[in-house]
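Note that one protein chain of the assembly has been removed; the remaining protein chains are unaltered in position.
Lettered A, B and C in written order, each chain numbered from 1.
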Amino acid sequence: MKKSSSERIEKRITSSVYVGDGTLRNRIDVSSRYFILEVEIKNPRASCPLPGQFFTIECGGGKEHLLRRPFAVHSIVEWSKEYAVIQFLVEEVGWGTRRLRNIMPGDKIGILGPLGRGFKFFQGNHLLVSGGIGVAPLHFAACYLEERKIDYTFVAGFKSSRSCYSGLEKLEGNVLVFTDDGSAGKKGFASSGAVSAFEQAEYVAVLACGPEPMMREVFQMSSSAGIACQVSLAERMACGVGACRGCVRRGKNRNLCVCKEGPVFDGTDVW
Amino acid sequence: MKKSSSERIEKRITSSVYVGDGTLRNRIDVSSRYFILEVEIKNPRASCPLPGQFFTIECGGGKEHLLRRPFAVHSIVEWSKEYAVIQFLVEEVGWGTRRLRNIMPGDKIGILGPLGRGFKFFQGNHLLVSGGIGVAPLHFAACYLEERKIDYTFVAGFKSSRSCYSGLEKLEGNVLVFTDDGSAGKKGFASSGAVSAFEQAEYVAVLACGPEPMMREVFQMSSSAGIACQVSLAERMACGVGACRGCVRRGKNRNLCVCKEGPVFDGTDVW
Amino acid sequence: MDLSIELAGIHLRSPIVLASGTAGYAYEYDGIIDFSYVGAVIIKTVTMEPRSGHPEPRIWEVTAGVLNSIGLENIGIDALLSDVVPHVSNLDVPVIASIAAETAKGFARLASRIEEAGVFCALELNISCPNVERGGLEFGVDPKATSAVVSAVRENTSIPVFPKLSSAVTNIREIAEAAYIGGASGLSLINTIPGLAVDVASRRARLGGITGGLSGPAIKPIALKAVWDCYQATGLPIIGGGGVYDVQDVLEFMICGARAVSVGTATFQDPQGAGEIVEALPSCLEELGVDSPSRLVGTLET
Partner (left out) sequence: MDLSIELAGIHLRSPIVLASGTAGYAYEYDGIIDFSYVGAVIIKTVTMEPRSGHPEPRIWEVTAGVLNSIGLENIGIDALLSDVVPHVSNLDVPVIASIAAETAKGFARLASRIEEAGVFCALELNISCPNVERGGLEFGVDPKATSAVVSAVRENTSIPVFPKLSSAVTNIREIAEAAYIGGASGLSLINTIPGLAVDVASRRARLGGITGGLSGPAIKPIALKAVWDCYQATGLPIIGGGGVYDVQDVLEFMICGARAVSVGTATFQDPQGAGEIVEALPSCLEELGVDSPSRLVGTLET
């Protein structure tokens, strides 16, 4: 596959990490299943998270629910050595996310991050493709590109209007929403949205996050078009820092440690 | 030991049982460690609890805390086939009682009862001796005696004024409060209070509830005085209905099933 | 949906049974548990002579579980037959007896007496109780002894026989195979797992029996593996349980090979829990696209 010739503008590094309590500053319901958690950290002393990086959050599970839950950064409201405010976009799917939906502003939550490696960005037009809650890290990527005045097209697929994430409306780039049932945006899957996006413009990079079959399809499209595709994988995690090998999955030629080497991988490493 | 000749006025029977949800109607903090739970039951269809009987309460433990906690009835505010309100006096000692302290009026709690066999009452003067939270069932016993215009003396011992149960002040009988440190009532243990109570009057029956060494002392005093002494025992329980044999303890000559045959036993069965 | 299921020739109206020792002799829960939902009640293990069991305390709650050291306290077979059987036969629910003895012969003798009573639809052999020094676990950990006990009982009994196995063995498949060879009609598993809890302040064990048996959700993954192992090893009908708490647990056990699923410790928290599970079953089974619980049994894809 032809490697994109564009220049890399940001190093993909693992940044230094904050571990400790955060305080819930705000919780905003954005759809029946999605909500935003706005978390405040005093003295984070960690490097500012990059799009694609994630935090693990202790949802108050005590002895019954032992594992933290990983969440990608959805946006950075503020970040300095002394004070930071981060937003996570969370989909309620089970115990931990339900618990997060019920915590109150002012409550403390254990957080650890930023973890892993995020997306690489280039000079030139980017295609962002998300399915469902995969919109979370790509929203951050879009904001990041806007700040740097880099063009992008954002194709976001959702089940229906009920799960649609309205925050996309605030983005300045080219945002195309699809729903499986056509109840909002265009009818169709994110991957079919990607097809038309490919027809309409040229890209230097494709960034995808969502269900694995969708990411694989997008990767294959990108490959045929000769464009590098980065995908953000999700695996069950225990440590989040590369210590337990719990999040490791088979890649094309080798094991991929999702929390440490990822969650963002070149599609060619995966399939 | 001489058996008390007085007439038994109430049969010691196991009453039919309510199982289901109750609603917390009110929670009243009465000291730093004690609080009253007022629970409402719709359609209890069970017989009215007798003093010494108990309920098991599901404290919302889910899979982590599997067992219900047993609590003696502290008073009956109302009891009919259609509607009942019961009060429990609870001491915060661990997870479950802390949880009960934090539930909110309107919340549902699973309750099962009345269970076990309560105190036997007679015509004539009764001596009630409680240590600490043992005051809970004896308060109910005192109310029961008052309603029937039977005389009693109530000796209640507490650690200090901080744990004293102020509800005793509303009783019309002869109530003597003792604290270990003398910070309220007289200084001394409940058992020493019992000594002077024995000196001052004659009794047809002694009822005791509290730490086991105290109950044993009171039993021995009663025995020397030739008066039958009933004690309310506490054991860890699982089923509460006599099915699991978890609450069984060694008695003088045989095993005692605290939840079913008790919690009230004749002292002679125990020691 | 018809929830009934055949278990080694017994007809159960639902696959949910109450585990031995947690529902007493059933009648204690009369008026509290609605037995009409329940497939069967397995009553508390009985021995030839009455046993007084272990000293108190006998119960200790641990994280997601309960430790018990009842020590097989029971009234003995004579009292069971004279005092309990009349009560039990009045309840509208099939009853399975559970027996323990110190010798294969002892098991066989008890089995005959149980069968003669005529009210028990099946027999569980408790060869895996961690709360007795002799008789219990000793059989259940040794394939030869397991085989010997089962075949001795088999020769004396015509009702279905379910040896109850422990997962606290090096190789449960071996024990299950031995039970099969001995003529078991099916298997029941798992019993509680030996454990210990300490009161730090007094430096004493929390239980009068020092060690006890662990039950409850804590042991569920271990129990599921045991059921799957034994199902694969023998194909025998299995009464599976250990930590069952809700209808999802029941489905997991059936998928691993259980034809009936026992609820034990969870009954302490909610005596009506077994009934609620049965009520929830039909819609769960429908969602899975099966029209009978039996279609789930042993369908784990690997």
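As a working rule, contacts are C-beta pairs under 8 Å (C-beta built on N, C-alpha and C of every residue); 3 or more make two chains touch, one makes a residue touch a chain.
Predicted model, so just to flag it, every value in this text is computed and none were measured.
Trainee: Given the contact definition stated above, which residue among C:M48, C:V119 or C:L196 touches the chain not shown here?
Mentor: Of all options in C:M48, C:V119 or C:L196, contact with the hidden chain holds for C:L196.
Trainee: With the missing chain put back, one of A:S32, A:S224 or A:N255 would touch it. Which one?
Mentor: Within the whole complex, the residue contacting the unshown chain is A:N255.
Trainee: Based on the whole complex, identify which of A:R98, A:R148 or A:R236 touches the chain you can't see.
Mentor: In the complete complex, the chain left out is touched by residue A:R236.
Trainee: Pick out which of A:I28, A:V77, A:V93 or A:C244 touches the chain that's been left out of the picture.
Mentor: The one listed residue touching the chain not shown is A:C244.
Trainee: Which chain C residues would touch the chain omitted from the figure, given the whole complex?
Mentor: Touching the chain left out of view, chain C contributes residues 62-65, 67, 141, 168-171, 193-198, 200-205, 210-212, 214, 217-222, 224-225, 228, 243, 248, 251-252, 255-256, 284, 288, 299-302.
Trainee: List the chain A residues touching the unshown chain?
Mentor: Residues in contact with the chain left out: 16-17, 19-20, 58, 61, 63-68, 110, 112, 235-239, 241-250, 255, 260.
Going forward, only the chains that are shown with their structure count from here on.
Trainee: Measuring centre to centre with CA averages, how many angstrom lie between chain B and chain C?
Mentor: Between these chains, centre-to-centre, one finds 35 Å.
Trainee: Could you put a whole-Å number on the gap between the CA centroids of chain A and chain B?
Mentor: The computed centroid separation for chain A versus chain B comes out at 58 Å.
Trainee: Can you list the chain B residues in contact with two or more other chains?
Mentor: Within chain B, the residues that touch at least two other chains are 63-64.
Trainee: What are the residue numbers in chain C that touch two or more other chains?
Mentor: Those would be 63-64.
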